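Note that this complex is displayed minus one protein chain, with the remaining chains in position.
What follows is chain A.
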Amino acid sequence: MTKPVVNVANAQKVFGKKSENQFKALDNVSFTIEEGEFVGIMGPSGAGKTTLLNVVSTLDKATSGKIEIAGQDITDMKQNELADFRSEQLGFIFQDFNLLENLTVYENIALPLSLQGVSSRKIKPLVIEVAEKLGIKSVLQKYPVTISGGQKQRAAAARALVHEPAIILADEPTGALDSKNAHSLMRTMEQLNQFHDVSIMLVTHDPLSASYCERILFIQDGNLYKEIKKTGDKQHFHQQILNVLAELTSIHSL
């Protein structure tokens, strides 16, 4: 746990053109995520969580600042380099599942490998391995509409994992799940992190989901507000999180 997998320095993101009224969604945010860490990003709605994740995930460009992932500076990369970088180094899980509904679960999971030119002979064992890990082996031949929300999110996780990216980025992955499925998905992510050394950056506004993380960054109006580390057990961490959120809302209501 020494090499940083994500290194964000003074990241700014301003929406709107110069001439129009501009909106600063990120204001000088700096932080690092070490290899193998499970970091949560929390904050009230509109705080800039998704913006931060998009900037880190190269889907959006920071207005200024420097962002390194797996030792590579992504701020100056071209569109094509970014696309290649995403397909090799990053894994995504979004709130609304983001599975291609015209592909079977198997094809969805296999897609990142196909895109990297992995031969179909090698693809199958890899897909099956990751599907087993996530407990969705039985639905591999089904289409996304025919499986449950929890299974969909696991399939999305499997797709994010299958090509062994440097980090998995998840934006509200439990947002559309009931609490049972949400717990089960978070437990799986925790296991991936603990037993398979997968680095994870998780955006969530759900304290229960967040309590699975090792460290949490709170952001507020585009600024880093506070950082807490898990010291005790999950219950304790959950309480800590709730306390910080209470602080945040009280500031807001002032």
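Couple of notes before you dig in:
What we mean here is this: contacts are C-beta pairs under 8 Å (C-beta built on N, C-alpha and C of every residue); 3 or more make two chains touch, one makes a residue touch a chain; residues count from 1.
Convention: contacts and distances are computed from a predicted model.
Entry comment: the absent subunit's protein name, as recorded by UniProt, is "Putative ABC transport system permease protein", drawn from "Putative ABC transport system permease protein", "Cbb3-type cytochrome c oxidase subunit II", "Isoquinoline 1-oxidoreductase, beta subunit" or "Aspartyl/glutamyl-tRNA(Asn/Gln) amidotransferase subunit C". Within the complete assembly, A:88 is the residue of A:27, A:88 or A:247 that touches the hidden chain. Across A:8, A:42, A:123 or A:228, the single residue that touches the chain missing here is A:123.
The chain omitted from view is touched by exactly one of A:36, A:144, A:173 or A:222, namely A:144.
The missing chain lies against chain A, touching residues 57, 59, 79-80, 82-88, 90, 92, 94, 98, 100-103, 107, 110-115, 117, 119-121, 123-124, 143-145, 159.
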